[in-house]
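I have placed the structure first, in the form of structure tokens, so that the comments after it can refer back to it.
All protein chains of the complex are present and in place, except for one that has been dropped.
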Amino acid sequence: MLLIAGGIGVLAVVVSMILGPKKPSRTKLMAYESGNDPLPGGKERFPVHFYLVAMLFIVFDIETAFFYPIAVAFGKLGVFAFWETVTFVALLLVGYVYIVRKGVLEWD
Amino acid sequence: MTPELRPPDIALAPMLPILIVLAGALVATVAFRTQRRVVAVIAIVALLLSGFSMLTLWGANATAFGGSLRADNPALGFGLVVIVGAVVTLLASMDQLPRVRMNFPEFDAMLLYAVTGMLLIAFAGDLIVLLIGLEIMSLAGYVMATLYGSRRSEESGMKYFLLGSVGSAILIYGIALTFGATGSLSLAGIREAVSAQNFANTPLLIAGALMMLAGFGFKVALVPFHQWTPDVYHGAPTVVTLFLSTVVKVAAFAGLLRVFGGAFPVERAWEGVAEVLVALTLIVGNTAALVQRNFKRLLAYSAVAHTGFLGLALLAEPARGGAALVFYLLAYTLMTAGALAVLALIQPDEGGVENADLRGLYYRQPGLALALAACLASLAGLPPFAGFFGKYLVFQAAFQAGHVGITVLAAMTSVVALVYYLRPAALMFMPAEGSAAAVRPAVRVGTFTGVALGVCVVGIVLLGVLPGLVYNVFDAPAQWVLASLAAK
Partner (left out) sequence: MVGTEWYIALSGVLFAIGMIGVMTRRTAVLIFLSVELMLNAANLALVAFARAWGDLTAQTAVFIVMTLAAAEVAIGLAIIVTIFRKRASTNVDDLAELKG
């Protein structure tokens, strides 16, 4: 049953694809942007700054993945885990200092 | 399901060597208004302190985090070889980097991060720690290969990065499969599960082991996975090549020995495959080196060939092969570092020199030529130098483990090696005729490079004359058995 139903659906699409008339024109091939003429080029270059910030975001964003388990289990972990977390943040901070001093976050 | 939370056993002592290097790396990262020379000196001091702290840990068999980090003698041995290589790199870089306008403290920071990762690999008692170390090392390595902004350097960095990350991915999948088969990520746990035949699924275990072998193969340049090696070593700045071809290989071999000597001792299905890979490495590395015209590229292929020789030691039982491996790694580090340090001095640009341009070097730079000749002779495995005993020890280890065929093959390929090492060595002593322009007329050897070369040459000769000095320290089979089970 399912096969027949699916088969008919596929058949309809395939047959119309093979047999249907095709008259491509410039307007038809244009990307559809709600009736407006599409803006030229999707291949503009972005300033490298975007990449830099994106990279930094990825790195600092992932670090939060470690904080969730810590937060959940914090009550049971005790003092050691606290200092371990502080160390972790301190190491991240070194990276942050480096970024700031290199002027990556200055947009001009 | 609430798993029981156990406070980890925290012991700072076995972590100390790693922490010192890490602290040095952090200082180098935030050292902004400091001259690079100062940063490099700080880095060297950090490395020496770390080495010293390793000496104090000697024989203590200290562990931390329930065996995830273990500072047993093999770990310390590999760690010390890493430190030697890194210090030589830094010394050579002091005079070299200003010349190629790469004189910024990030180099030292990256080098120290890489060394942190390497020490983690050497000290790893657990596949996760091993993986973290391997990645820290590799990521720092990719950056170092790219740091010098030439097209060649960037190309080399990109190739290194793409193939290195593929290798890491395969390795991680191997780790996942190994965990699936044994239910443990610690080397001791895997060893226990494997030797008790207490694993769920043999094909899974073998697949995991082979994928880990492939992943490590990328890092040490075993043959089907070696394609990046010549390009990366040729394209990277020579000082970086020095670092990548010596220290990184030491650390990767430390990891290999930890996993394949420590964790999979009984289930040796991987051995047949490893034997084939080592044989291929020996053949391809040595024959490809034979046809190289560029001296830097020749040294790159020689690094591949030496992976083959080092691989022989892995085929033996770790109790035998381990000591041979440490000895060979130390010798290999010194002789390759020496050869590349001389190359860094005499090359007109970072592309290295053509073999033919070495002609007559002895008459312009007698000291450098003699140092290079010593390194090349040692690489070729000639008797008064360390390379000879290194080869002898690994051949012996593989032979006694019953790998007769491959030992014979290795002996044959080392005859081939003799040809390509001695050809440039002989050229240096031939009188120059006319076109020697490519080699800079006369270079002043800076103090630091001088010290680096001195360390290398003296080390090669000393290890060649008195190999027992190092070998006997490690030649106690008991210490190569993963000590975890006793400690547990």
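We call the chains A and B, going by the order they appear; numbering starts again at 1 in every chain.
Please note the rule applied: a residue touches a chain if its C-beta (ideal position, glycine included) is under 8 Å from a C-beta of that chain, and two chains touch if they have at least 3 such contacts.
As the structure is a prediction and not an experimental result, all values here were calculated from the model.
K.L.:
Looking beyond the chains shown, say which of B:Arg36, B:Lys219 or B:Arg297 touches the absent one.
P.N.:
B:Arg297
K.L.:
Which is it among B:Gly59, B:Pro98, B:Gly183 or B:Gly454 that touches the chain not included here?
P.N.:
Of all options in B:Gly59, B:Pro98, B:Gly183 or B:Gly454, contact with the hidden chain holds for B:Gly183.
K.L.:
Out of B:Trp58, B:Tyr173 or B:Phe399, which residue would touch the omitted chain in the full complex?
P.N.:
B:Tyr173
K.L.:
In the full complex, which residues of chain B touch the absent chain?
P.N.:
That gives, for chain B, the contact residues 3, 127-128, 131-132, 135, 139, 142-143, 146, 149, 151-152, 154-159, 161-162, 165-166, 168-170, 172-173, 175-177, 179-180, 183-185, 230-231, 234-235, 292, 294, 297.
K.L.:
Could you pull out which residues of chain A are in touch with the chain that's been left out?
P.N.:
48, 51, 54-56, 58-59, 61-63, 65-66, 69
Keep this in mind: only the chains that are shown with their structure count from here on.
K.L.:
Measuring from the mean C-alpha position of chain A to the mean C-alpha position of chain B, what distance in angstrom results?
P.N.:
37
K.L.:
Which chain B residues qualify as touching chain A in the complex?
P.N.:
5, 7-8, 10, 26, 29-30, 32
K.L.:
Please give the residue numbers of chain A that touch chain B in the complex, ascending.
P.N.:
Contacts found on chain A: 73, 76-78, 80, 91, 94-95, 97-98, 101.
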